[in-house]
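Okay, here's the structure, questions in a sec.
Shown here: the complex without one of its protein chains, the others still in place.
Up next is subunit A:
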């Protein structure tokens, strides 16, 4: 299946879960299709073909 991860289209296995995208979830957050996926759901949340996924963290900023 294809997902869009941080603006890039990627081919992923259909069994990919949110947790698989995050080797180290500290300080990170994930939204799928514009909805935040809470940390406690990362391991269970199965991604679907066409999902748009954003993975963010804190950077230096004013």
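Everything below uses one rule, namely that a residue touches a chain if its C-beta (ideal position, glycine included) is under 8 Å from a C-beta of that chain, and two chains touch if they have at least 3 such contacts; residues count from 1.
In the analysis below, contacts and distances are computed from a predicted model.
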Looking at what's absent rather than what's present, what does UniProt name the missing chain, "TRAP transporter small permease protein", "Outer membrane lipid asymmetry maintenance protein MlaD", "Thiazole synthase" or "Sulfur dehydrogenase subunit SoxC"? "Thiazole synthase"
Name every residue on subunit A in touch with the hidden partner chain. 6-7, 23-24, 26-31, 34, 36, 38-39, 54-62
